[in-house]
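A single protein chain has been removed from this complex, and every other one stays in its place.
Chain IDs A and B follow the sequence of writing; residue 1 opens each chain.
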């Protein structure tokens, strides 16, 4: 019962955050200088054309009314119409979702499947002195190279020299599955470098933290095999920070995907948002950013639940993983 | 300070040295040590040579003063932004952590709203509202780095608030400002220093990314992001335009991260590392 109460409280606070986010997005979009009319109608538009456009999209109403209408529509699943393409924003986002989803999924998978074992391995292995510094430097390097640097470098190398995989351009999966995977190799690799290094670092820290606990010492004293200790003591107790990390990483990747999509010219949601900001396509910016924030908020709530399930003590205190 | 330096491991000291060197370079650019970064001095796209040590760019400007100016712009912007973040986060974090209750809840909620935006998206929105430029880049870095630091300072302050010496101070009738300033702040300063270091590396990366996307610092002023954006187009014809700024950017972020790790191990052993 207390757990159910805490969960509903957590859902409520997530909803409150989302509401706050929606206010902030709406305010930001309306505060952008440079009129939608000049952008959309071009420099040669007449005042009548501008007024007509404003009326068509309800932009002549008071701002708080516009916000109310928008919020009500979004709650009903209607994200509005793109002023540029005149298509429903939901359709536009849906058409671009596979690119971003694929990119993010590949990178999360790489982070977990490679990063976690790497982190555990570097933590439990006895390390010579020089090796420790080299490992720190290497994983530090991974989190220190921004996507736009790595991406530009990859585009250069892979387009200058034919290295087997295309650098840039997108092939829909339904059209050519092999071509699709080939076109995603490089962008996913670039995007996952940070996530992978961060996962490895966090896992290593968490495992190192557990390693000094008395129960590990006791297990070693009992003569348990290293693998048994890793599986039964270390992984279970180090899981909390790692699970928390997954949410943070997913959110981070949504932002990173924007840069990667931009660099590799992939028609995903991130590059769409950048374009929409440039063209003042209000409905698209609002829906796109809200979607990204919502994914993060939901992921965080889910992770809190998962961590609560892993460690019931956290749930009862009422303080999630802050 | 000397004790701190002695306690840092070799790698962190190397990071500190790198950073000091970059600051020197930045200071040099202020007095135009390498030349005027905006002046057209020679033919376009010349490879490095005796007249222009790092070559010339697509307008025939010498790259040496441009890279120096770029380092300066990027470092200055990020440092100022992190200072602002540190002050704001320390203020709200300490208050929230000490007071707890609804104050803490309110601060956490506000911070959570900011935290829900992917960093790049938040930065682009800020730039779109304020108009691209230095101020936008600065504001973007502040908004991106505030959430994590506020949360961690709040957590640390909440721990300190339960300590006996704080209770003793409160019982002896000290004013709130004195309790927070004399007792809580010194004990969370480690967290602020460590998170500030990490925030600096985030700041450099955000400035670079924002300028790379064209929303940040505007030419002719150089920043590392601007130089990488401009040089990126010439990667094949003139790789020296992009190689230098890229290397400096990565070295700067790496040096700061390594220094942050060292500081963390020294100041607050066994705290989980920050991610972003």
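Everything below uses one rule, namely that a contact is a pair of C-beta atoms (placed from the backbone, for glycine too) under 8 Å apart; a residue touches a chain by one contact, two chains touch by 3 or more.
Heads up, the rule we're going with is that contacts and distances are computed from a predicted model.
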Out of "Phosphoribosylformylglycinamidine synthase subunit PurQ", "glycine dehydrogenase (aminomethyl-transferring)", "Peptide/nickel transport system substrate-binding protein" or "Nitrite reductase", which one is the UniProt protein name for the chain not included here? "Peptide/nickel transport system substrate-binding protein"
Out of A:263, A:290 or A:303, only one touches the absent chain, namely A:263
Identified contact with the non-displayed chain, of B:135, B:167 or B:233: B:233
Tell me which residue among A:59, A:83 or A:219 touches the hidden chain in the full complex. A:83
Where the missing chain touches chain B, by residue: 38-40, 42-47, 49, 51, 58-60, 128, 131-133, 214-215, 218-220, 232-238
Residues in chain A touching the chain absent from view: 32-35, 37-46, 48-49, 53, 82-87, 95, 152, 155, 158-160, 162, 166-169, 262-265, 267, 272, 275, 277-280
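To be clear about the criterion, only the chains that are shown with their structure count from here on.
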Between chain A and chain B, what is the separation of their C-alpha centroids in Å? 22
If you look only at chain B, which of its residues touch chain A in the complex? 9-11, 108-110, 112-121, 124-126, 128-129, 131, 151, 154-155, 201, 205, 208-209, 212-213, 225, 228, 232, 235-236, 242, 246, 249-250, 253-254, 257-258, 261, 270, 272-273, 275-276
Within their complex, state which residues of chain A touch chain B. 13, 16-18, 20-21, 24-25, 28-29, 31-33, 133, 136-137, 140-141, 143-149, 152-153, 156, 160, 198, 201-202, 205-206, 209, 241, 245, 248-249, 251-252, 254-256, 258-259, 262, 270, 273-274, 277, 285, 289, 292-293, 296-297, 322
